[in-house]
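All protein chains of the complex are present and in place, except for one that has been dropped.
Every chain is named by a letter (A, B and C) in the order it is written, and numbering of its residues begins at 1.
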């Protein structure tokens, strides 16, 4: 069976060059960067090189602005809580977009329990932050604005330059989560005037176990993991040297191959969406059309009248790895809050499937996915009472309304006794 | 030149078997454990196996009690802050021993800023916690007691069973930092009645980038890194699968080879200390004599009249990797707080050297170290005004007092104008 | 990849991939459609009753793999049972017959139980005489 990995947003394989670079740091150069002898000093050098590679990827001025954490989540936590605690005297208010990653959203919820307040700025149906609302949300007590570069679920590219200008005018530091864009879109921290930027190499063919936080010299943060004085006192704990070394090499390669990678995936993204649109009735793309407003790797789809997990499992049984933001695949039984924030009808949120492309995908892969996915959708619709009820005019389609029948959500609420969430 | 690595407390090389186990998880089995497809499910299986291996090493009942973090430091942070935040309603008081690792000490300092109070229980000159003080320190508001199994600097093994009994009697959960003991001493969480235990495989021939927190089902903690619902909702962020897999294998091997390893290093530890005692005048062992009260890997030495960094650098230039707790090697210019807590004279704290053994060390290594170290000590004493002043009866030795001259500390305070810290 | 890894055990996967009794029953004697407010799943079970026994059962499900497997298994299990027996059907039977479900998916089996009971209720409503007989069990009223 053909194997097609279409979940590059979840993780990517480590490149052979990256693995080769990491390799000696497990067995031979195994020192701790805090040690003052050969073994420590050698890995310090390696750390510095990796910082330079990370700095180069995002246009940072100096490698001293790069801090290593364990992953993207920890970087978000450090950016949000680190800035909140460091600037408590100025105020206890933060502003974020409503479609930030849970690592940002939940860091904020934690702070809210400790007395901070937070404004969540709404987005358009395409997932674009509402700039006027952002501007209005910033108060003299605001110590941080957090707006991600690209949304992890729906691939929307945010207008970072405009966001940066608003923050600069209001003189509030800006944190940009670049986990879903680094390695796939050019990033220039200076152009945005970003105080902090985070990303994680395992999204661009680097290893897991390392996250990056860029912090502009002027931005004040305190650490959130306390202990020794590693990472300039901003992140305690023994550095994960092999992963950092590998991440640095992955960043260097990502910078070199960025346009080549995009040139490869962008046509596949279009081919996949065109193919699905043509072969699967009642399917919708969430977020912007492929083009300048959407990262070239991501398609976020809603297949109407069927649920996401079933689609995902049948894809998997056919060798196709995909993700879903439907409530059935989440451990909390809630749909992705991003789908809620763009105002997606619950029926469509339930049928959500996320496909994310990478450099190993081919046109033949795409054609196989289109063909297979059409079969899967029709198999699941054959089992779905909703498809039946749509065909009998009991409920109507959200994607292509016929004017007959009630809405899916109304029907679902009637049979379950409560509106779904 | 002979190369002798005597800094196993800082890190250990990854075993070939461990590396081989990790290897496929970089390039082939690169999935994210949150994914529901083949790539995710495969690594979930691997995660579960690693949890079982970790659970077995410490006598935990079930692998469901094992949580993965990024390192020992993060595990300490999660144990301390996680328990503090989760049990806030019961009280805001914690009790720790005065010689805990900075990851514990500084987590507490952070909580103290947020309104918690903490009692630091004193230790004997050998670094043993004072059980009567511990018992007296626990109040009805105490939500956690933290006592490490083995001290990272001086190798003292704490009376964990007695500590556990006190906590059980007082009905307060006990957290035991086993970073300096796991893989080198048997650990039985049930025997101690420990609520939490932490350790990190990079101290026993596993990889960096993974920490372990055992949490008994009954112990309440909340997460400190917020985001997705990985690790049972207690640690958000993409799991570092290769390191976890490698760590699991290292734990399994550590369990198998524990007594073999100890049988190897314990005689070397004795040989090293006997050799140094015989060949280096005015040298002192800090912490208990090699034997049942001291972990078999560690020697903590004070070479009088000379400072630690110079000793460390000259060791390094002679192929010998060691550590030091002197203020000159710390980024904060302070001596290790452990040396302060055991009441070590400042003069001796400044001349501190830490040697930690591992399975690759040989008798010939030890003899080389003894011989070389004797030369280093006499070279540095030749440069030291303190040695001179001791020989001229201006100051006296702490280790072997002659009754002539003032104390080093008094002299140092006089010439510097202030007492050192 | 040589080995196949699955989210659910092999029985659940088998019922998800090849569901039994999928579809609708023409001339059903009772139809129940229920939804799970928690996750948005919807399940419909149709039954055919003959001589006080469930002669046939079919399902249609909008939901995850375990919801589909649960309805497949539930319809298998209840065939041949008397109305009274079916009235005391519990989701645990589905869970057991499937060889277990992940904790977060137990509600799928509950949904199957509810869909079945709704279908029985529908039958009883349509057949008051049967209602009289079944009135001895409380679960109908609940």
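Keep this in mind: a contact is a pair of C-beta atoms (placed from the backbone, for glycine too) under 8 Å apart; a residue touches a chain by one contact, two chains touch by 3 or more.
Please read these numbers as outputs of a predicted model, since none were measured by experiment.
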Chains in view touching the one left out: A, B
Of A:3, A:38 or A:378, the residue in touch with the unshown chain: A:38
Listed residues B:229, B:313 or B:374, member touching the removed chain: B:313
Contacting the left-out chain in the complete assembly, out of B:12, B:34, B:336 or B:384: B:384
Which of B:85, B:192 or B:305 contacts the chain that the document leaves out: B:305
In chain A, positions touching the absent partner: 36, 38, 41-42, 44-45
Interface with the unshown chain - residue positions in chain B: 3, 305-310, 313, 317, 327-329, 331, 333, 335, 346, 350, 382-386, 388, 411-421
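By definition in this document, only the chains that are shown with their structure count from here on.
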CA centroid of chain A to CA centroid of chain B, Å: 37
Intercentroid distance (Cα basis), chain C paired with chain B, Å: 57
Rounded Å distance, chain A centre to chain C centre (Cα mean): 38
Chain C, residues touching no fewer than two other chains: 1, 7
Shared interface positions of chain A, touching two or more other chains: 309, 313, 329, 331
